[in-house]
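Reading through the structure tokens given below for one structure.
Complex shown without one protein chain; remaining protein chains in place.
Presenting chain A:
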Amino acid sequence: MELTSQFIQLIFSGLTIGSIYALVAIGFVITYNITGVLNFAQGDFAMLGAMLAITFVSMDMPMGLGIILSIGIVVLVGGIFERTAIYPARNASLPTLIIITLGVAIAIRGFAILIWGTQPRSLPPFTENNPINVLNAVLLPQSIWAVGISLVSLIAMHYFFNKTFIGKAVTACVVNRSAARLMGIKPEWMSFISIAVSAGLGAIAGIIIAPISGATYEMGLMIGMKAFVAAVIGGLTNAPAAIIGAFMIGILESFTEGLWTSGYKDAISFALLLIVLFFMPNGLFAKASGKRV
């Protein structure tokens, strides 16, 4: 019984962290599909969302309002980022664009140091955080919030891209950029929307992880990189596969941490990245297409 309860416990924490990675990974996939850019600032949007929410809540703003306000601000930041850094360089080479997003990432991180300092901060849980006992394992309500909000956001994204007019226009750009342009869709405008939406998803991820593991100015780096691994496992262009990849990484991490050592946790995730890159560069779930080779 001892072993099963530990097993369930690890699954719970894996799903919690996996749901965070899933949100950020979806942001990667959306941005990559539309702009072809690996956005290294994605994780820092999460940090920004968390930090803003913590600031608003500490100013005695109602939590819901504070959270919505911080998501809104991060969406705005994402939009400004697209207009000022990606749009002017849209004709540059791919490596140049990647380095630009890196530059934005460290600029955001630097602003966070100037504004919030280097000390870790934390956000109170969304609701009372009394542990719930499930099958001899402890489940914190915040974990349910995390998984729940992620799932709702992911469903909302699905709805946005398949049912709404703007979402369909964005999807059209992914399918065939020039055909979309002929239909009167502006791909540049779609790139703006996709990065702003991705930034919002990142902010949500940061806000729901903040009550669980706190927030620091450098949290974005690790969240971003793990989500990267998830997106690559999913093949970078496939959103559902990236979500599965994210939960795989989350569970792999919690099991490594729980059963072996926390020290090598990161090494294991990135070893998985290398293995996937070396042997299955189109992702674990792709049919052989040879596009990237």
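Convention: a contact is a pair of C-beta atoms (placed from the backbone, for glycine too) under 8 Å apart; a residue touches a chain by one contact, two chains touch by 3 or more; residues count from 1.
We take it that contacts and distances are computed from a predicted model.
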{"item": "Name per UniProt, for the chain absent here [options: \"Branched-chain amino acid transport system permease protein LivM\", \"Glutamate Aspartate periplasmic binding protein GltI (TC 3.A.1.3.4)\", \"histidine kinase\" or \"Cell division protein\"]", "value": "\"Branched-chain amino acid transport system permease protein LivM\""}
{"item": "Absent-chain contact - pick from A:108, A:140, A:170 or A:193", "value": "A:108"}
{"item": "Where the missing chain touches chain A, by residue", "value": "36, 38, 84-85, 88-89, 92-96, 98-100, 102-111, 113-114, 117-118, 217, 221, 225, 228-229, 232, 261, 263-264, 266-267, 270-271, 273-274, 277-279, 281, 292-293"}
